[in-house]
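Missing here: one protein chain of the complex. Every other protein chain is in place.
The block that comes next holds chain A.
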Amino acid sequence: MTTLKRFLSRNKPLVGLIVLMAAVAVMSPSFMTVDNLLNILRQTSINAVIAVGMTYVILSGGIDLSVGSVLAFCGAVCAWLVAGDLSIWLAIPLSLLLGAGLGAINGVVIGTGGVQPFVATLVAMTMLRGATLVFTDGRPITTGTGAAADAFWSVGGGYLLGIPVPVVVAAAVFAVCGLVLTRTRFGRYTYAVGGNEVVARLSGIRVNLEKTTIYALSGLLAALAGVILTARLESAQPTAGAGYELDAIAAVVVGGTSLSGGKGTLFGTLVGALIIGVLNNALNLMDVSSYYQMIAKGAVILLAVLADSRKSP
């Protein structure tokens, strides 16, 4: 078997992405343009950033349903800080710290508290959505017209060397988190906890601390996604991020990571997020009727997962 063949048989989601892109390129002439591809990357970046945290969580054998609500809450707080003309060099780190803190609480409830991840993060999802509605009084918070607001906009709408800033941020997140996952003790422990928690504990891994850190990372990345989304719209919506947890989980699963933990890669998640992004873009470009869009999305996700689950012997 040639090297290329082996690579492709191990990366079925990537094959799926290539086939999907080729098919769309044939059907819609406006798809394969530099502008549109950058456009897809920019739109995918928010889900991709959340999905990185979700990959860590799922690898560790957990799930994080609270990401959409963390996104909304931290986005709203960030918009409020920027509207008060606080420098973005303070407003953004504070918002990210808030996200990490909220995630860490999830981790403590799950690790030390022994609550199942699904339940713990479902509770956090509900409470934080409520907190967002209380904080925003149910209305969008606009970032205003101050100097900070101008600088803030560039985080979502600006370009760095011709590449949209959210794409640069997402790429950096993938690079750093990819290295951490494969090259550090923390990364290897993430797999170990998800593979077999008891064995991990007996081998001396501090499982609760590991989990707290993992959920804190997921919260931090959800907050980062919230900051980007708020910057793009120059306002924070109280309903922002509803259902984003499912998009992120879909990206992770389509990317070949096992929901039972311990197996998967961040590269797979990147491909999974891109498949979903390309699909959303293609359905719009081809002006597919709204009722069929959901059927098409579900079908593609199912196909991707089916192709991946028929493991080669």
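Basically, contacts are C-beta pairs under 8 Å (C-beta built on N, C-alpha and C of every residue); 3 or more make two chains touch, one makes a residue touch a chain; residues count from 1.
Methods note: contacts and distances are computed from a predicted model.
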{"item": "Chain excluded from display, named as in UniProt, from \"NADH-quinone oxidoreductase subunit N\", \"Ribose ABC transporter substrate-binding protein RbsB\", \"Hydrogenase large subunit\" or \"Acyl-coenzyme A thioesterase PaaI-like protein\"", "value": "\"Ribose ABC transporter substrate-binding protein RbsB\""}
{"item": "Touching residue (missing chain; options A:L17, A:A91, A:L217 or A:A240)", "value": "A:A240"}
{"item": "Residues of chain A (touch criterion as defined above) contacting the omitted chain", "value": "28, 30, 33, 35-36, 39, 42-43, 137-138, 140, 157, 229, 232-235, 237, 239-240, 280-281, 284-287, 289-291, 293-294"}
